[in-house]
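What follows is a structure written as structure tokens; I'll ask about it next.
The complex appears here without one of its protein chains, the remainder shown in place.
Residue numbering begins at 1 within each chain, and the chains themselves are lettered A, B, C, D and E in the order written.
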Amino acid sequence: MFIKKYFEQFSTDEVRETKGRTITETDIVIHAGQSGDFFPHHMDEEWCKTQPFKKRIAHGTLIFTVAIGLTAELVNEVSMTYGYDRLRFLAPVFIGDTLHVEVSIKEMKDHKKPGFGLVTELVQAFNQSGQLVMVCDHILLVHKKEA
Amino acid sequence: MFIKKYFEQFSTDEVRETKGRTITETDIVIHAGQSGDFFPHHMDEEWCKTQPFKKRIAHGTLIFTVAIGLTAELVNEVSMTYGYDRLRFLAPVFIGDTLHVEVSIKEMKDHKKPGFGLVTELVQAFNQSGQLVMVCDHILLVHKKEA
Amino acid sequence: MFIKKYFEQFSTDEVRETKGRTITETDIVIHAGQSGDFFPHHMDEEWCKTQPFKKRIAHGTLIFTVAIGLTAELVNEVSMTYGYDRLRFLAPVFIGDTLHVEVSIKEMKDHKKPGFGLVTELVQAFNQSGQLVMVCDHILLVHKKEA
Amino acid sequence: MFIKKYFEQFSTDEVRETKGRTITETDIVIHAGQSGDFFPHHMDEEWCKTQPFKKRIAHGTLIFTVAIGLTAELVNEVSMTYGYDRLRFLAPVFIGDTLHVEVSIKEMKDHKKPGFGLVTELVQAFNQSGQLVMVCDHILLVHKKEA
Amino acid sequence: MFIKKYFEQFSTDEVRETKGRTITETDIVIHAGQSGDFFPHHMDEEWCKTQPFKKRIAHGTLIFTVAIGLTAELVNEVSMTYGYDRLRFLAPVFIGDTLHVEVSIKEMKDHKKPGFGLVTELVQAFNQSGQLVMVCDHILLVHKKEA
Partner (left out) sequence: MFIKKYFEQFSTDEVRETKGRTITETDIVIHAGQSGDFFPHHMDEEWCKTQPFKKRIAHGTLIFTVAIGLTAELVNEVSMTYGYDRLRFLAPVFIGDTLHVEVSIKEMKDHKKPGFGLVTELVQAFNQSGQLVMVCDHILLVHKKEA
């Protein structure tokens, strides 16, 4: 669904929570195929048994892709991605873990380009135990209504 | 191939360039399927004709996935990803564009955990015209040899 | 997003329109791979040139899958699919066609199971020229609020 | 293989049984990616534990796609799909269930277009316990030999 | 469909021809993802322009996979693959080429294991111009009826 949500309509009080999604072996295999990253951390069960984490883990780029994808519910026609800051992977994600994402507004400020503001969303991905596995700042460039 | 490249063996003089890869319609469709992001910017050719960029564009998370994947050539057993900073998408990537990545060492510093250092790689993805389309800092946590 | 929309809250006045989606060669190849249907109508460009429609066409099950998928925007926790009736493919869908779907409420009636009603949605998929390519009745079994 | 089986060559005595196919987690993940339907019924193992069916279930459109795909063995050059009626999902299909399909001829009648007849196949999909999980009428438009 | 075709029922007079299949960009991208082979011959349109063949070409393992897959129409319950000999790629396969396969019986001989024979099929894949692009011997280990 398409919406128009202008800079002035964002507020640092907002929090939203996404649907959940289980990370499957299939997701990892398809991600290896898309990224070209066939590192043994993701693809070699035997090698993983010799490592501290013992099991295959999801690629960082997969966790990021799924987490940001979960937040993409409404098409805001007056907003676009400016970039991402401070992307960190805080705990490994294993096959069978279920992630959901919480998005809150961390900061709002004017942009140098007149008529635009920057909205920084704090994106936090949690596993089924409530453990924080990934965090980043998603910076949006948003039209002002009174432009 | 597996290597062991310790913190002391990195140098801010290093630059490496990856193979190239053409971004196809297939990559975008598979990425929509993996991320769950079916926004019209990526999936609706008719809607895109009404937008400033006129054509379907690659997801930001796809560009990031392919760019980081291109850099994943050697398995360094004494290094792991700490995180990414200042990820920015500087120009749209269209179907048929060919990307390659240049990696240089931007910064090296000690980590609070004894025996480890942080190496910051500058990751720059260029299209076939030499235009910079994505940039980020990739921060690696690397073992010191003399730990 | 999760909602609870009970039988009493549906109305035969409702109409909704989905986002659009371009049917790509990739969709057809992946659908062949999922269905196991590699008939030349979908997979053999040379054979298609000898047929009345001249070009590869999308599988009926692909058109149905995409059309129903486009309507799956909100998770209604008090509704489930009962079945589909009168599914017809009225015009071929070619690679590059862009589909969108219109959903209207065609009929509402009690179900024999107390506390439930049947809502029949008319699902119509159109291509970029406004031509109706697929139609079906989607029958939902919906909880009544006053059950 | 290509065959020519005309309207007069069908008979209501015919029954055929297809190969079997196990529905995997991979099938569900790929189907979510093709349909864009990431509803928690299919993708969120934790949420499913709170529901009556306890486990992730296959999409209706996936069951239909696989069942119809299993029947697509011979290319009949004088027949085409007219549509489907009374498609019903009678029992949930879980990861690891194995489906096979039985096809019988339910009805044969003239079509208003001279030289064509309508053949209605009854399509029944069963799981490994012999339980009927899906049923529909597949209506074929078939050339008459004596046209 | 399942058949039982014993060693004695094969004959060096037999020839069969498969359906055709167009090799798409999607096939190449999926094959790179399955094989892990992202060589520029298949994935980098710009690099290919500098090479004698000018365009991206299909992986040898993809051509082999599709050609052998095209021959897999009937499940012969009394036959299994013993191996392949003299696999050669005689002309490049480009995106958009349409392949079909001809299978003839080249040789039949006893196997050292009593009750079994070896049947060697000559597998030839041609493109839409009738050019031979791949050839191999497919050796089958087949039960004898009079075992």
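To be clear about the criterion, contacts are C-beta pairs under 8 Å (C-beta built on N, C-alpha and C of every residue); 3 or more make two chains touch, one makes a residue touch a chain.
Just so we're clear, the structure is a prediction, and the values are computed from it rather than from any experiment.
The complex has one chain that is not drawn here; which of the drawn chains does it touch?
A, B, C, D, E
For subunit A, which residues reach the chain that was dropped from this view?
Interface residues of subunit A facing the absent chain: 25-26, 29-30, 33, 38, 40, 43-47, 56.
For subunit D, which positions touch the chain that isn't shown here?
Those residues of subunit D that touch the unshown chain are 19-22, 24-27, 30, 96, 98, 128.
Residues on subunit E that touch the omitted chain in the whole complex?
Against the left-out chain, subunit E lists 21, 27, 30-31, 33-37, 39-40, 60-62, 64-66, 68-70, 72, 75, 81-89.
Please note the rule applied: only the chains that are shown with their structure count from here on.
As a quick test, compute the distance in whole Å between the mean CA positions of subunit B and subunit D.
Those two chain centres are 43 Å apart.
Spell out, as numbers or ranges, the residues of subunit E touching 2 or more other chains.
Within subunit E, residues 19, 25-26, 30, 33, 38 contact more than one other chain.
Linking chains that touch, what shape results: line, ring, star, complete or other?
complete
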